[in-house]
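All protein chains but one are shown at their positions in the complex.
As written, the chains take the letters A and B, and residue 1 is the first residue of each chain.
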Amino acid sequence: MKRFLPAIALTFGLLLGAQPAAQAEGEGLMSAHASVRDPASLQRGAHLFFNYCAGCHSLKYLRYSRMADDLGLTEKQVMDNLNVTGAKFQEPVVSSMPAADATKWFGKNPPDLSLEVSAKGADWVYTYLNTFYLDPSTPIGWNNTTLKNAAMPFPLWELQGEQTAVMKPGTHEVEKLQLTTPGSLTPVEYQQATRDLVNFLTYASEPAALQRHHYGVWVILFLALFTLLAYFLKKEYWKDVH
Amino acid sequence: MSKFSAWIGERAPGLDATYRKHMTEYYAPKNFNLWYYFGSLALLVLINQIVTGIFLTMNYNPSAAGAFDSVQYIMRDVQWGWLIRYMHTTGASLFFVVVFLHMFRGLLYGSYQKPRELVWLLGMLIFLTLMAEAFMGYVLPWGNMSFWGAKVIVSLFGTVPVVGNDLVEWIMGDFLPADATLNRFFALHVVALPIVLLLLVVLHLAALHEVGSNNPDGVDVKHGPKGNRWSPTAPVDGIPFHPYYTLKDLVGVGVFLIVAAFIIFFAPTFGGWFLEHDNSIPANNLLTPAQIKPVWYFTAFYAIVRMVPSAFGTAFWGVLGMFGSIALLFALPWIDGGKVRSIRYRGTGYKVGLMVFVLSFFCLMALGMDLTDEYFPRIFGSGIDLTTWDNVFGRFWTLVYFGYFVFLWLYTHLGWEKTKPVPERVTMHD
Partner (left out) sequence: MANEVVDHGRRRFLTATTAVVGGIGVVSAAVPFIKSWEPSARALAAGAPVTQSLKKIEPGQQIVVPWRSLPVFIVNRTPEQLAALPKQDDRLVDPKSDGTSSGQQPEYAQNETRSIKPQWLVMVGICTHLGCVPDYHGEMKPEPFDPNWAGGYYCPCHHSRYDIAGRVYKGVPAPKNMEIPKYHFIDDTTVQIGVGPKGEA
């Protein structure tokens, strides 16, 4: 038995390491280092979401009350500062923008973001928020290198400023983006802000993650104790077997 | 307590005898090793799936309009719903991990050979039922992978000559996976197939206890010398299943639960292996996910479908190949004409053959998971023609997979195998 344990551990590690091809299409995503374990970051992310995203995007599976509990906000803070739709505290976060208007303005209905991180991955969302650039050839004036011809005008431009694309010589392929007009945040501050936003969306994708981490350690410690006892009991009985 | 047991015993005459026959007086060989944990673990996972499954049905809504929302309802609004669901999803994948290892144990030690053919056949039926059960369960969350997975897998039946298209419509009850499909899959997943599974498991165990357990030496303890410290008529190398193997399995259960708990609490999606990212998008019949591939446990068989080219205007050959790859496993007791059971005493050809066979399974699995599309460019440069590389790679290993069975038949039936002498008694290694 003992001979096999390292082999099992190794197999397990390899499996977890060799994750299936990228969570979403697209090479060279920036790493968000997303984590739901920093309450202050989640709170900042929530503020960003409600200030810049909630006008169009819903989190239809997330209730204000649940968010308040998990993020350490009071009912008053949530209802006064974040909830501008007049929804009740226990109701989910639903954007007040009528779908018909959205379709008229953007050509499509802005997607619900409840499960955006589960579907696309935190790194994808993070990279997406960092790769908008001015593009006069699109109807909305903005484009994105992560999601080509994104229908969304860049909502955070005041914070990041305006990026423009440097093309590869003689092509229409973007070589790199450069900041031509600074925003109200420095590039480092902006990256932190988008990280906060991604952290919040990661939380919104799976609020249970907070509970999982909390209980998981204790469950495993308990099981380790049980296994140890079972092992001694087995050893004791197997003294009979020669 | 003994009074109570006596009272029960008088009124249920077979109970005590059954308990003794299958537990305290079922003499299993004393030399079981690590590979022998997976049978009891499979039973544990089955129980987990049934209990968590019952609780999931309490809040799940089997309709195209409500299924996806109801899963999020379970994950967020139902108290502890997330834990119950993760126990079920993790259990599903671990079921296959455990069953694959359990089957591999059979290959290692010739557990399918005479007189255990029926045990093996029943086991294969369990495996087949489990695949159907897992597939239908995978459709229920009605995410985009559920939808397209259902569409693609059901379409496999469309390749059947003549009746194919009618068959597909009959299975789905519509022209696309829809409410009717979801409802019948739900009924089969939560009622019909679990009953079949339970019945097969009982028969599998009954058949095993009739002929007795094999062991890592492949020695027939039943026909060896008699008399041990528990009974003068029991095999000398047999020990009572209870308490010795129940306690040993309990240790296995503990280790297994630690692994399972780690996944459930810290990596429930297992990086997209157990719960796929695209299934976080609701079913959308107009948007095919970027990569359509089955969950990891189906990928080896599924890859064979892709690797067999169409011929005479039909893609049926690939589907035949896939089902054939499973059907051949059914026939294993008759394909393998080996004179000894355990790999410890078999010829070098068998050892190498089995290793290559397992390698082919892993390679087909990697291909089915599209891992090759990720790693080939890294290894061989980004300029390569992936389709050609995939086809060469996949067809080679498909041939190896099927070739193994041909080789095994020739190797054993034509007397090419040079076996080592099998000891009279079982050997203990640790």
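Following the convention adopted for this analysis, contacts are C-beta pairs under 8 Å (C-beta built on N, C-alpha and C of every residue); 3 or more make two chains touch, one makes a residue touch a chain.
Nothing here was measured: the structure is a model prediction, and the numbers come from that model.
Contact with the chain that does not appear here is found for just one residue of B:Tyr73, B:Phe266 or B:Phe396, B:Tyr73.
For the options B:Met23, B:Val51 or B:Val259, the residue in contact with the chain missing from this view is B:Val51. Shown as candidates are B:Gly81, B:Gly123, B:Pro268 or B:Gly321; the residue that touches the absent chain is B:Gly81. Against the chain not shown here, chain A presents residues 63, 65-66, 88-91, 222-223, 225-226, 229-230, 232-233, 236-237, 239-240, 242.
In the full complex, chain B touches the omitted chain through residues 51, 55, 58-59, 73, 76-81, 83-84, 229, 250.
Just so it is clear, only the chains that are shown with their structure count from here on.
Against chain A, in their complex, chain B makes its touches with residues 30, 33-34, 69, 72, 75-77, 82-83, 86, 229, 239, 243-244, 247-248, 250-251, 253-255, 257-259, 261-262, 264-273, 277-278, 280-281, 290-291, 369-371, 373-374, 430.
The touching residues of chain A, when paired with chain B in their complex, are 1-4, 12, 15-16, 18-25, 61-63, 66, 114-115, 118-121, 205-208, 211-213, 215-217, 219-220, 223-224, 226-227, 230-231, 233-234, 237-238, 240-241.
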